[in-house]
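Please read the structure below before turning to the comments.
Of the protein chains in this complex, one is absent; all others appear in place.
Entry: subunit A
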Amino acid sequence: MTVDFSPFHQLDTPFAIIDKEYTYIEISKQWQQQFKLKKTFKGKKFFECLPELPEEFQIDVSYCLEGISSRSDTKRIVTSCGNSVWYQWKISTLGGHEVNNYLFITLEDVTDKKLEEDLLYKTQEVAKIGSWRMDLKSNTIFWSDMVKTIHEVPLDFKPDLEKAIFFYKAGWSREHITNLVSRAIASGTSWDTELIIVTENGKEKWVRAIGEPEMVNGSCIRLVGTFQDIDARKQTELELERSKNAFADSIKNSKVGMALVSPSGQFLEANESLCALWGYNKEELKKLTFQEITHQEDLEKDLALLNEVINGKRDTYQLEKRYFDKKGQIVYALLTVTAVRDQEGTIQQFISQVIGLNERIKNENKLKKLLDITTNQNESLLNFAYIVSHNLRSHASNLALVCGLVNNNKLSASQREEAMLHLEKASSSLNETIDHLNDVVQIKIGGEQHLEKVDLKKTISNTLKGISALIAENKVAVTLDYQGTPNISGKLIYVESIVLNLISNAIKYRNTAIPAKIAIRVQELNDAVLLEVEDNGLGIDMEANGRNLFGMYKTFHKHKDAKGIGLFITKNQVEAIGGKIVATSSVNQGSTFSVKFKKHQV
């Protein structure tokens, strides 16, 4: 049997027409395909040919058959196999009051559409995205519920352009959105921007606004767009940015020198403190490696520790080391190195912190020098005290001894005469000793603060002039040799005394058996001027007396003028102006006294 379809069969709507008996009168092609009906449907019962449908649909069909003119709804049914299916329907009676014997039914499976809508809705809900549009012809604005929620206005709020713009925060945000909207209307450009609004409740919020103009014949008829609440993300971003900036700022402004160093030692980045410490600018420093500016003696130690970090034996190390700054001056520093590794543990770079210690080292050295001076002074004071007591005591005891003898009548006339001579000698010796002590007390060890420029050459020639009679009388041959500057830093009276003492000692202790020779040499060294006075005289047994050579009241020759005070004073004067004196000597060969003076710095 063939079925004849009415012309409505081709309609693009799934519909069916049934009569009061639930018998199919007509269906569309759509309906047929949707419910997979055979062509032999005519005359069959309506529900027999359909799948499980929502109960509400069946009820609506029966209502309409009972006389209600139309029903429509969208409902879900969970089928016996557990599927959830959405149906949308519309039922109307056909033919007015008299002939309501037929029902016109559209029924559609809208599950896919419904799910899509749901998803969209949920997505918008979660993402807090709303939509809006503005019709320029009617000058009306539509906001979706989400847009209203974001603005914290009631859902029945009626926006207009002025109000919408006014929600943007006064200042940059409001100016910016005004410009964007004007430009979009004028030239059809879209926008996507992040701005701040102030909600109805006065709360500031970051939003992302996207707008798209719809252009017809070169003029804008409508703007559509989305509106998203991005406050939480933006706040996090801003917080991150702030802390990043704060971190970068703290490195940049840190008093501690900081640098990023490549695994090979190249400087990648450096802060201002570090540049200042080493005297290089950042660009110059980036061309250098730490190896190049490290003091050679400290390099090995540094590299050894660095290797331990590279080999994973340690994560960090600290080291006091020396660098050279741009001028080649030594910079003492405390270095802390930390490795930055990637996820595989490979070293990406090192963070170096460098604290300049020059001030500290300078102070330490100053302190050490002070301590040296104090120790030196203390030692010489102690030495001095014993020697003073010894020598003063020896004269005093002699006086006591002789006085004791003189008071006794048992002395012979000649003994008495001799005793009187000794008394006189003892008292004049006492006087002399006190004079020596006075000389010694005059020298202030470590009193280097008032040093002046002294021309050593001139001082020597003046001294030689002063003792020319003595030189001539003893037939001493004096040779002079000057190399470099003779200018030293000292005190003229000390230098005169030192030179005189050394030359007159050389004459005093000459070997009378041979012609006396004295060689005086002055030589400029790196930071010192060396004076040498060499003679061919009696010499001193250095093994036996070397350590006492510059001691007070130490004498080494049976010479009538040997007082044992000269070299003691000389040594103290040399040290008082920051110099050093040493001697080499051998018996009957002669002596050489070498004095290192501080060079006068221009």
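The definition used in the following text is that a contact is a pair of C-beta atoms (placed from the backbone, for glycine too) under 8 Å apart; a residue touches a chain by one contact, two chains touch by 3 or more; residues count from 1.
Following the convention adopted for this analysis, contacts and distances are computed from a predicted model.
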item: Candidate names "Response regulator", "2-oxoglutarate ferredoxin oxidoreductase subunit beta", "Sigma-70 family RNA polymerase sigma factor" or "Multisubunit sodium/proton antiporter MrpD subunit"; UniProt protein name, chain not shown; value: "Response regulator"
item: Absent-chain contact - pick from A:Asn363, A:Gln415 or A:Asn462; value: A:Gln415
item: Touching the absent chain when the full complex is considered, from A:Ala400, A:Leu480 or A:Leu525; value: A:Ala400
item: Subunit A, residues in touch with the chain not shown (by the definition above); value: 386, 389-391, 393-394, 397-398, 400-402, 404-405, 410-411, 415, 418-419, 422, 425-426, 544, 553-558, 562, 564
